[in-house]
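All protein chains but one are shown in place.
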Amino acid sequence: MSSQRTVRDVAALVGGTAEGDLDAPIRDVKPLAEAGPGDVSFLANARYAAEFAATQATCVVVPRGLAAPPPPGRSLIRHENPYLAFAKLIEAFRAPPPRPPAGIHHGASVSPDARVGKDVAIGFGAVVEAGAEIGDRAVVGPLSYVGPGATIGEETRLYPRVVVYHGVRVGRRCILHSGCVVGADGFGYATDAQGRHHKVPQVGTVIVEDDVEIGANATIDRAVLGATRIGRGTKIDNLVQVAHNVEVGPGSILVAQCGISGSTKLGHHVVVAAQAGIVGHIEIGDMAQVAAQAGVTKDVPAQSQVLGAPAVPARDGLRAYALIDRLPEYKKAIADHERRLERLEKAAAGAGAGG
Amino acid sequence: MSSQRTVRDVAALVGGTAEGDLDAPIRDVKPLAEAGPGDVSFLANARYAAEFAATQATCVVVPRGLAAPPPPGRSLIRHENPYLAFAKLIEAFRAPPPRPPAGIHHGASVSPDARVGKDVAIGFGAVVEAGAEIGDRAVVGPLSYVGPGATIGEETRLYPRVVVYHGVRVGRRCILHSGCVVGADGFGYATDAQGRHHKVPQVGTVIVEDDVEIGANATIDRAVLGATRIGRGTKIDNLVQVAHNVEVGPGSILVAQCGISGSTKLGHHVVVAAQAGIVGHIEIGDMAQVAAQAGVTKDVPAQSQVLGAPAVPARDGLRAYALIDRLPEYKKAIADHERRLERLEKAAAGAGAGG
Partner (left out) sequence: MSSQRTVRDVAALVGGTAEGDLDAPIRDVKPLAEAGPGDVSFLANARYAAEFAATQATCVVVPRGLAAPPPPGRSLIRHENPYLAFAKLIEAFRAPPPRPPAGIHHGASVSPDARVGKDVAIGFGAVVEAGAEIGDRAVVGPLSYVGPGATIGEETRLYPRVVVYHGVRVGRRCILHSGCVVGADGFGYATDAQGRHHKVPQVGTVIVEDDVEIGANATIDRAVLGATRIGRGTKIDNLVQVAHNVEVGPGSILVAQCGISGSTKLGHHVVVAAQAGIVGHIEIGDMAQVAAQAGVTKDVPAQSQVLGAPAVPARDGLRAYALIDRLPEYKKAIADHERRLERLEKAAAGAGAGG
């Protein structure tokens, strides 16, 4: 994949403004600390200022308004969104992941009652049950399972060992990583007076809209009735739990190991950070952000940020949670005040008595 | 599955008391907000009072003592447990999940030394190793693995891609969802003076009693010696971790992403809510409830409720954790008191000196 490109070419490729030696050759993209002559790198996170100052990269993509001078002898490409430029650079300079050739492996089990589109790849050991539909150019990885009546949209890729339960609908251009399970039963039981848990049959489904990515070993449960829904362009990380009847709006981000309880609704472009949990039956407004490990127990307004458990608005909450550390000091101060108040009150009483 | 039933029939079916038009036809069950003429719905959670008031359902199953008037023109069915009635309604009006036909798929690998009961379904790509036993009418889903000497009880269903390690015993009428792993090694190492971790061989097993459900991608580790045990009728949600030598009593509920550390014992009908964690070597009493995200570090008495991390009794704890938000205010008040005390003490000293 080594292409003969110059700094000028790279600036045009990513849509940025070049400074410095525009004819310097660029052959690869690397992180700042590892880049050397011939490499382009990027600066998107202020934490990496030291690496930027010391980089050996020929060229660095930087935020358009960056004030820091370029490292001596380096070219810069100024860009509104260096991280987006980075994504384009990897596409330009690196090979994409290997993709199986089209065709149904003779070691797969595809029902004669399934509908399989054009140029589909179905790997060894994969199962496509009756009534399932696989869209054109989709990939069903080895050892994956597509249940009865489930649909997989065009150009969607199931990595090895994905499970899509019966009736689930997965949109176009989705990516499902190994071990994720879409459409297992929601967790619903009605407990009788004797303490026996009766299963509430989970007869709904899951709808995963277009351009969704689902991480390894993530789980998205089917609805009890109706559908659990993952909105278009939403990205879900590894080991995330989405319970039955949850609705996640488009463009949202669910980071690793977070969990959304049943029937909760997330708006569009909501961010739920790692290990956060959200109770059931509430609403998280558009563009709201839930901090890592937060425990959200009530509705969150649109565009707001919450943190902590129980979660509170972030601005105040950050200050509040940071003060937990000071509790021993407060305990001491309160006890001290108590003693001093008693002394003063005694003295005042004595003075009063004496007066 | 559309049956011609009346409100009267439905009341008899669920064991409730009907009010209103007992002859109105009922053809389906739907959530309050989506139900229309011909539908029965239910009200089990006070959060849905507004949906109840506005529902278009022909009939609603409500708590027996509900004071709110029925929406105009709607019938009611009063019931001790509307959620349990809802479970029965789904069974009555909706199709159960598709179930594979009995038989061993020619694409499965079943050891000649395994014992397979009557009317068992074993799917494509499934593995049943030597010495394993599969009870009558059990289902081993496609791509599932039943290890050497493991037993699967009658009528138990393994969805696709379940793993049951060697020697594990799974009871009758259990449901194991895709991706769950029962019987992997417990996490035990003895660290020597050089910092090397020596594996403690995990030679025990797991016993899953009857009527247990295990969620997608949950993990239940085998004991180091003896057995990790999941009691009868216990329900385990997705991505739950149960460590080696844990004992969970019957009728317990472990909600998504919670974790129970090694050798801890849970009584019967314990509830561990989502993302909670319990340390090892402690006991959680019968019917105790552990709140979501709680971090339990010591024994919990029977029938008590705990929350927070470190977990404390719920009644006091709820108040305490809610006050974290007020810490900045307390900080300010304590500093203010300090100043005012100093001023008063100075004045008192002056007065004393002057007296």
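Order of writing sets the chain letters: A and B. Residues in each chain are counted from 1.
In this text, contacts are C-beta pairs under 8 Å (C-beta built on N, C-alpha and C of every residue); 3 or more make two chains touch, one makes a residue touch a chain.
All of these numbers come straight from a predicted model, not from anything done at the bench.
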item: Residue among A:26, A:62 or A:143 touching the omitted chain; value: A:143
item: Contact partner of the left-out chain, one of B:143, B:158 or B:270; value: B:143
item: Absent chain, residues of chain A that touch it; value: 29-31, 34, 45, 47, 80-81, 83-87, 90-91, 94-98, 105, 107, 123-125, 141-143, 159-161, 175, 177-179, 213, 215-217, 233, 235, 237-239, 251, 253, 255-257, 268-269, 274-275, 292-293, 309, 321-322, 324-328, 330-331, 334, 337-338, 341, 344-345, 348, 351
item: Touch list for chain B against the chain that is not drawn; value: 109, 125, 127, 143, 145, 147-149, 161, 163, 165-166, 179, 181, 184-185, 187-193, 195-201, 203, 217, 219, 221, 224-226, 239, 241, 243, 257, 259, 261, 275, 277, 279, 281, 293, 295, 308-310, 312, 316-317, 319-321, 323-324, 326, 330, 333-334, 337, 340-341, 344, 347-348, 351
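Simple rule for what comes next: only the chains that are shown with their structure count from here on.
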item: Centroid distance [mean C-alpha coordinates] between chain B and chain A, Å; value: 25
